[in-house]
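With one protein chain held back, the other chains of the complex are shown just where they sit.
Our next item is chain A:
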Amino acid sequence: MAGKVKWVTDIEKSVLINNFEKRGWVQVTENEDWNFYWMSVQTIRNVFSVETGYRLSDDQIVNHFPNHYELTRKDLMVKNIKRYRKELEKEGSPLAEKDESGKYLYLDFVPVTYMLPADYNLFVEEFRKSPSSTWIMKPCGKAQGKGIFLINKLSQIKKWSRDSKTSSFMTQSTKEAYVISLYINNPLLIGGRKFDLRLYVLVSTYRPLRCYMYKLGFCRFCTVKYTPSTSELDNMFVHLTNVAIQKHGEDYNHIHGGKWTVNNLRLYLESTRGKEVTGKLFDEIHWIIVQSLKAVAPVMNNDKHCFECYGYDIIIDDKLKPWLIEVPVPCDLAPGHPTASLRSCPAPTLRPQAGVGGDEGGRMRTDDQVNASPSLTSSTANDRILKYNLINDTLNIAVPNGEIPDCKWNKSPPREVLGNYEILYDEELAQGDGADRELRSRPGQSLGPKGSRLRDAGRTVLTTWK
């Protein structure tokens, strides 16, 4: 099919534009005939809205699902997961099994959460059960750690009480809506610091569910030592790992940006805790990501013109249990200016050498200006390269061969183009595999190591499961 892909974007960021240009794609405007539109979340709302929306033709692809907020808004994500669990319970699925204290054995991966002010009374009941616990308040519509605060007393959230006479706030207004979650005050600490995990997941279709996990996720460390002490509840440098917050700390380092690769985390955990528990942790992480996608799949508008790349934020507690915190849509893609670093510096053009070095595309170190998170913002050199490669691999999967897309294709890219992605879950393959098994049935109680459980859940082998 002749003709170059025509692209549009309303996000002027080089990690995106460089990727389009290197494919020889042609930039056009929104009003012209375009094939690929990398749009911000505002724009996707317009495209699919009843009043201003328009029909996409077969050769047009966009980078969001119309109602992605079912997953990316904190309150809706929790709502969908709760609904999913109840449904499984009703069907008597073994996945919904609970333990003696009524906690889900396999689906308890979101901290106890309530919507405010809607569930205020329910929350108060729960709060009173363990009055010394800490809770975290997060505004539903904001990102980058904005507006988040911790509480340990009911009085601190009086104004969300429905009966409050002093509340001047619209109870139904989604803008002011908050979620309140039980704060995980026993996070796994490394070097005495709290960190969270950011993993990228690409979804090409929800029904059947096909998703890919980016191998190069990272950990974001706080610059300040962690303490659960109540005197430090206001100190966001201790508690919030968002780069947008941490970058303002005195000790923020622009060279490494307080980030570790997931491989470092793996090496550290295997060395200090052992291989089995580490493998189990990573298996669980993959599991909760897939479950969260399955939870929203039924309500997601599985428009064939869409794909989406999510950034999963996960916290690991000191019992090595992963918790899903949220799934913001990476929208900002800011790069910056160069500096040097310790371990390497820009190399002159190297002729690629075959052989054993395993050199992957070099590590050009250009330090990036710190800008806002969420995810696709580059805050350090490594970051910029990571985001560039992320987009590159994403485009290779979403727009096969870099040619003009046809959204009727089967969305099954060959293995070679996956780049740093690997298949996380492929529902079609899974159904093919265990044809006589219920997709959701699983043997055994524990999330055992490798092999059996995964085969049954229909997951294709990842490198973590050799």
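Rule of thumb we're sticking to: a residue touches a chain if its C-beta (ideal position, glycine included) is under 8 Å from a C-beta of that chain, and two chains touch if they have at least 3 such contacts; residues count from 1.
Note that contacts and distances are computed from a predicted model.
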**Study point:** Record-based protein name (UniProt) of the chain missing from this complex, from "Proteasome 20S subunit alpha 8", "Dolichol-phosphate mannosyltransferase subunit 3", "Translation initiation factor eIF2B subunit delta" or "TBC1 domain family member 19"
**Key:** "TBC1 domain family member 19"
Exercise for review: Based on the whole complex, identify which of A:109, A:260 or A:421 touches the chain you can't see.
Suggested key: A:260
Check your understanding: Which residue among A:97, A:232 or A:270 touches the omitted chain?
Key -> A:270
Point to revise | Among A:160, A:221 or A:307, the residue in touch with the chain that has been omitted | key: A:221
**Study point:** Sole contact to the chain not displayed, among A:17, A:116 or A:190
**Key:** A:190
Exercise for review: Identify the residues of chain A touching the omitted chain, counting contacts across the whole complex.
Suggested key: 190-193, 221, 224-225, 250-251, 253, 255-256, 258-261, 263-264, 267-268, 270-272, 274-275, 341-348, 350-351, 353, 355-360, 362-363, 382, 463, 466
